[in-house]
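One protein chain omitted, others in place.
Moving on to chain A:
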């Protein structure tokens, strides 16, 4: 038993820190720290910065332009980025589509799409959920009918994150309606500029528009855009969903958010004293820190297993549940911490580069919107209820 990083790992961590010091602008990290909405340009700029250093595709093999890092290195990297308040990288192309293409895609698809993900030519979004297919994803109805060397796609996807920026969407479509639910699904790549594709933004209760509905009306897609075999899409989708995700626990996000919360506590007063001097509030913060310390170690235990070549299974469901509960609890405390300034909502003041005048301290503006936005953490990526089902079935054998 050794709870410490090796010398090599520590040296790597220093290297990451020094890179961030030089390459992450304070303007960008301030936006992240204060919970502002990042523009497309902000996100593209950060992708380009990481790509120049060769650190964008952390989970790709070296021959395709990835880092080839093991799970420990990836964890160190992700944690340092979070602590420095770097923008998150957009996962749809990098860590969702790419692993599927690397494992099941044709050489032509790999050669065409992977470099374009790296250099930012293509922004990808995910076409999984549908209005009637949420937790029960396999009940999806979007239809693709073969017509010569094309598929004709009709249907609707929803909750498509940042679809308004996307050039391409990877979709689960039904190609055999007669087959059992999971067996008639295919994995299709669709150019968002194809006639018949319509994107409609959805405004969420935090006032932001990060998700969309995507409609397909007689959209013609070349058969060359089918990944792997027809009707085998569910296998690929499951591979994507259970593909090793070291960051699913969000330890870095929580650690950074907790530091931000303590910073706010130092500035907020209660009865003339710092909020951290208030035993009621301090107790709440301490409770979360205690939970987070333990979860960080649970996370490292899983990572060590993954680095040793053991594929994580249902354990990632555990990390997802505990990780999102802790992140949501920190959001909750941040909202409480700012007191009555949790109420004002000047939406424009949250936009990247906005000049609109906010209300109260700058750190207060995003407190309630973030609390409400992050209700999504326990809903998306397989709701926490679905994760509990997985645990009861796969670990407990119930």
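By definition in this document, a residue touches a chain if its C-beta (ideal position, glycine included) is under 8 Å from a C-beta of that chain, and two chains touch if they have at least 3 such contacts; residues count from 1.
As a working rule, contacts and distances are computed from a predicted model.
Participant: Name the chain not shown, per its UniProt record: "Lactate utilization protein", "Sugar ABC transporter permease", "Acyl-CoA dehydrogenase" or "Anti-sigma factor"?
Facilitator: "Acyl-CoA dehydrogenase"
Participant: In the whole complex, not just what's shown, which of A:47, A:85, A:157 or A:335 touches the removed chain?
Facilitator: For the chain that is not drawn, the touching residue is A:335.
Participant: Could you tell me which of A:202, A:223 or A:391 touches the chain that is not displayed?
Facilitator: Here the residue in touch with the unshown chain is A:202.
Participant: Of the residues A:159, A:187, A:234 or A:363, I need the one that contacts the missing chain.
Facilitator: A:159
Participant: So one chain is hidden, and I want to know which residue out of A:109, A:129, A:156 or A:225 touches that hidden chain in the complete assembly.
Facilitator: Going through A:109, A:129, A:156 or A:225 one by one, A:129 is the residue touching the chain not shown.
Participant: Touching the absent chain: which residues on chain A qualify?
Facilitator: Interface residues of chain A facing the absent chain: 129, 132, 134-136, 139, 158-159, 202-205, 207, 211, 268-272, 278, 280-281, 284, 332, 335-336, 339-346, 357, 359-360, 368-369, 371-372, 375-376, 378-380, 383-385, 388.
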